[in-house]
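Dumping the structure here so I can ask a few things about it.
One chain of protein is taken out of this complex; the other chains stay put.
The block that comes next holds subunit A.
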Amino acid sequence: MFRRAPDRMRDQVTFTFDGNPIVAAAGDSVAAALLAAGIQACRTTPVSGAPRGPYCMMGVCFECLVRIDGVGNRQGCLVPVREGMKVETQKGSYALPAEAGQ
């Protein structure tokens, strides 16, 4: 759906999404890097489980939530991608520590 403009390919960084390596440009947001790699769904909703992907790209809509380096519900559009970053699908709601549950 998205194609990277030729003059926008700066230094490359590599990160993983659900374990698969993805090459991005330094300075990309996580959400932009996912879209550029053709990934459209990065989370499932807590209520219905429907797949969702980045939408507003400016920190408002919360559609781009992902797990980043083990921390859930990060807004992918507000986090610059970094070398070696481990990004994962945010499945449903933020998982609180198990010992807190009942």
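Here is the rule we go by: a contact is a pair of C-beta atoms (placed from the backbone, for glycine too) under 8 Å apart; a residue touches a chain by one contact, two chains touch by 3 or more; residues count from 1.
Methods note: contacts and distances are computed from a predicted model.
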{"item": "Candidate names \"Phosphonate C-P lyase system protein PhnG\", \"FAD-binding oxidoreductase\", \"4Fe-4S ferredoxin-type domain-containing protein\" or \"ABC transporter permease\"; UniProt protein name, chain not shown", "value": "\"FAD-binding oxidoreductase\""}
{"item": "Contact set of subunit A toward the excluded chain (per top definition)", "value": "46-47, 62, 73, 92-97, 99-102"}
